[in-house]
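Complex shown without one protein chain; remaining protein chains in place.
A, B, C and D label the chains in the order they appear, each numbered from 1.
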Amino acid sequence: MWLYQFFYQPGEWARGIYQVMENWAVRIGMGIQWIQLIDMIIVAIILIAFIFLDVMFLTWLERKVAGHIQVRHGPMRTGPHGIIQPVADAIKLLFKEPMALPGVDNLIYLISPLMMFVGAMLIYIVIPFSPGWVVAPMDYGLLFAFAASGLSSFFVMAGGWSSNNKWSLLGGMRAAAMTLSYEVPLILAAIGVALVSGGLSLVGIVESQAGMWNIIRQPLAAVLFLVASLAEMNRGPFDLAEAEQELVAGYLTEYSGMRFAMYYLGEYTHLLAGAALFTTLFLGGWQGPLLPPILWFLIKIHVMVFVYMWIRWTYPRIRIDHLMAFNWKFVLPLALINLGVTGLVLVL
Amino acid sequence: MNLCEIGRELERRYDGLVRVVQENPDLVVEVAREKLLEVCRFLKDTPDFEFNFLIFITAVDRVDYLEVVYCLRSMSNFRQIMLKVQVPADNPEVPSLTGIWPAAGFDERETYDLLGVRFSGHPDLTRILLPDDWEGHPLRKSYPVDKRPVRTY
Amino acid sequence: MALGLRDVALVVELLRGLGVTLRHLFKPTVTIHYPTERREVYERYRGLVRWDKEKCAACALCARFCPVKAITIQTDDGEDGKKTVKYYQIDAAHCMYCGLCSEICPVGALSHSPYHELAAYRREDTIYAQERLSGAPPITMYR
Amino acid sequence: MQTTHEMVVNLGPQHPSTHGVMKLEVVMDGEYIVDCKPVIGQLHRGMEKMAEGMLYGQFIPITDRLDYLSPACNNLSYCLAVEKLLGIEAPERGKYIRVIIAEMQRIANHLVALGSWGLDLGAWTILLYTFRDREMLLDLFEMFCGQRMTLNCFRVGGTTYDLPDGFVEKAREFLEVIPSRINDYEALLTKNPIWMTRLRDVGVVSAEDALAYGLTGPNLRASGVKWDLRKVYPYEVYDRMQFDVPVGSRGDCLDRYYVRIQEMRQSCRIVQQALDQLPPGDIMVDMPTIALPNKEEFPNNFPEVVRHFHLLVQGYAPPEGEVYLGYENPKGELGFYLVSDGSGYPYRLKIRSPSFINMQIFPKIMRGAMLADVIAILASFDPVLGEIDR
Partner (left out) sequence: MDGLFYQISFWVLAVITVLSALMVTTMQNLTRGVIFLVFFFLGIGGLYFLMQAEFLALVQVVVYAGAVAVLFAFVIMLTPRVAEREIKQSLNLGAGFILAALFLALVLSLLLGQPWPELAAPGAGTITLGQLGQALLGEYLLPFELVSVVLLVALVGAVVIAGRNAGRGERKS
């Protein structure tokens, strides 16, 4: 029974645990605030653990998907089917000696990977994993998600500028220009969904999709959101920021060791956050016939992650001015039209 | 208008200054240094010659003199001709053909680099293959060839 | 990119591209895991040169004809006037496996073995003198 | 108005997409290229000087290292030039074997060119597909002559090896598979809007510029000039093969891509026809002054032994004179200019390498382009540094 409650009514289960802790605290006379503090810390630890584990899984999945798409195996040597490869990567990056570079502006050089990673993780606060499990059920959850992702794009540029290298400067500039110009259609597409589901809070959006998923009600917004989130994450055909063939390694050129790992994890956290946002907005979050909601949510997220990876390994890279022209002349007008049409349909 | 007639036609026009050297596998014509630019323009512009494609430029070190070799081809009537200019070994100086065929740029730089033939009028006559501070011109017969790399083990 | 409406039809091409990669996702992989599984070479493969001491007539034609001078040979005339080989060595690092020596050897003393994993930690190991040139495969570091 | 100061950037010898050790000194103003100067010479091995110290026969394995992506074509071009100097021709079967291997080498070369081009523009998977298909060709080469890349399989006057027995069936098998693979590449790339906008009207070379700057091969045909040495001087057996020459219209990167894809299909047709018409007979011209004697009857047949040693120490004795022969190498016209003074060693050997001459037009077409275009244009010319630096 307890297990059933864990999977099917996660909300009550969480409250039950909190109730138990409260009674225990009252019995030994501790203040209520301390319990809230402990509860917050536990939730934070669980969230960060989930992110780290899933990002590790993502790096492994990316290599395997890329491998099999290219008719090769992907990592096979570390453990069966290369399961331990992410751990091996992490250890390698941990022990790699970070280079002390001349002319590098140390303060910004050290802060930007950290802040980029923090920016990417902030998004998970508002994502509804299952009915009761939302770290902060805010009314403006959607807006908070975009605020956090906008933040991390600034620190990509700061990192590029501070590593005092021509290539990374170019990479940083491109990253900033791209993420800024693609944030507009991203938000517009999401607002289209907010219009249909009424209200910006993500939990509300998910509940409104009980009947029909938003991807059916808002197909155009879904496509636009996919394209814009690809650009937001510097992935897929839009990975101009660290275009290996052109800019050696873009803004990551001068980073090595743990700092590079921070950026690398930040990128994959962004990928996971993008996939999670797409599922909550368009694929009906944890709605699903018989499986427990949390499983439905994880399955949908990883299907979306596969789609992002699939797109990345298929298309060539787009050029910076085409990217801008594509956005201002094609994606943005479509987003506005979509917004207008949804508005009209809702009013009539 | 096969190859031999071209040779005779050139000899007739520039009496003493042009001499046909070889005919059977490829037509080779020797031209005096002053007449080179004129002959090249003539071959390129006249309608039935139309040698509009420069294949390559190189030089052959005949110890007491240098021969600068130009190979031209006419794309319309599928013919190929080789011009040779004899140049004294000590100061090999030849007018550059980059004016007529821009394709001559790199070949002339390479010939200067490996054989020391200076092309007057070339936009930037610098070494192309060897590092800039390399002395000597390797393809000269006088360049020492038997320096086998000393085996260090 | 001035994407006029005519180009919207190109979006179908984008999907076709995805179709190709999806199809390849489920195709069997073609790569082999090198150190554990090895690909056996074809019968005419030109690997490390193998030298047969008895057949060799010490004519030094191979040492002379090798474009990169990888073969060094020292001969001395044996008892009944027939030349024998005192020292014969092939520098596997210099050799470019062009197969000219085995082609021109008048008595066929030189032939090619299928060994191509000739990396070595010390330079001296890449020099194959008499006994290492015949028969036995060289030591391969990673089995 | 204060412009941002121009940045001199070295697309240096050590760069992921310069197809070898080529350095492009690029003066950039923001993303745009103001001026670009190619700097080469890192891979200069002095082949022309080496040739003067080697017999004609000894130089053949060195030609493998010229354009190391199409060694068979380099060997063929050198052997044809020496044969023109000696005034001889390979026998029928030898000619057919040479055409089959050379055309297969052209397909393999275009596969590498296409794969690395896709990789340079970010399409990773196309590289793996093209290399997987090229693997089949490399196996065929290994079956034929024992090496995958540095083949050294042709000799002056014919070929050294005859086709092994399993070869023709395996080649036919390859010819069935490759058209569907090329359709896969077309599906992935040709009409892909990103690929098209990345390459349409980038690095445009007009027909006059192409001829003036000495472009040859697929880069010349992409500018609209219908010039293929296999049609103009049909040596070997190209005159008995039906194949058409793909020609582009605008001379931009997309046309160069289109020409290379079509050329692969045409080469398949040639190999198919050559395999069908393969005649029996010997593979080496049977002139005593050229062909080595066979070694079985050596101990007792003494004059043959003397001829064997004479040929390998003195080499051939070509007539005095000079000769030039250009061959349609996958990259352009690879020509050898031989000056012989009658001895077994060439007096002077000049290699006319296509990538070296094609590279002259880079500064002209890269001015005003963007950094991403530089990579696309560089890949569209498909230069190989072994051939540029000789």
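Observations on the model:
One rule holds in what follows: contacts are C-beta pairs under 8 Å (C-beta built on N, C-alpha and C of every residue); 3 or more make two chains touch, one makes a residue touch a chain.
None of the values given here were measured: they were computed from a predicted structure.
Although one chain is not drawn, the whole complex shows that of A:60, A:133, A:161 or A:213 it is A:161 that touches it. Interface note for the absent chain: among D:45, D:226, D:240 or D:367, the touching residue is D:367. Checked against the hidden chain, the listed residues A:176, A:227, A:262 or A:309 yield one contact partner: A:176. Where subunit A meets the chain that is not shown, the touching residues are 31, 33, 36-37, 105, 107-108, 111, 138-140, 143-144, 146-147, 150-151, 153-154, 157-158, 161-162, 169, 173, 176, 180, 183, 199-200.
Simple rule for what comes next: only the chains that are shown with their structure count from here on.
Ranked by separation of Cα centres from subunit A, the top chain is B.
Overall, the chain located most centrally, as judged by its C-alpha mean against the mean of all protein C-alpha atoms, is D.
Of the two interfaces, A-D and A-C, the higher number of touching C-beta pairs belongs to A-D.
We define each chain's centre as the mean of its Cα atoms; on that basis subunit A and subunit C are separated by 49 Å. Taking the mean of the C-alpha atoms as each chain's centre, subunit B and subunit D sit 25 Å apart. Across the assembly, subunit A contributes 69-72, 313-315, 322 as residues in contact with two or more other chains.
With touch defined as above, residues shared between interfaces to two or more other chains in subunit C number as follows: 1, 3, 14, 17, 20-21, 24, 30. Contact residues on subunit D toward subunit A in their complex (touch as defined above): 7, 9, 15-17, 31, 118-125, 128-129, 132, 188-189, 192, 194-195, 197-198, 370-373, 375.
The touching residues of subunit A, when paired with subunit C in their complex, are 65, 67-73, 76-77, 310-311, 313-315, 322, 325-326, 329-330. Residue ranges of subunit C in contact with subunit A, taken from their complex: 1-3, 14, 17-18, 20-22, 24-25, 27-31, 33.
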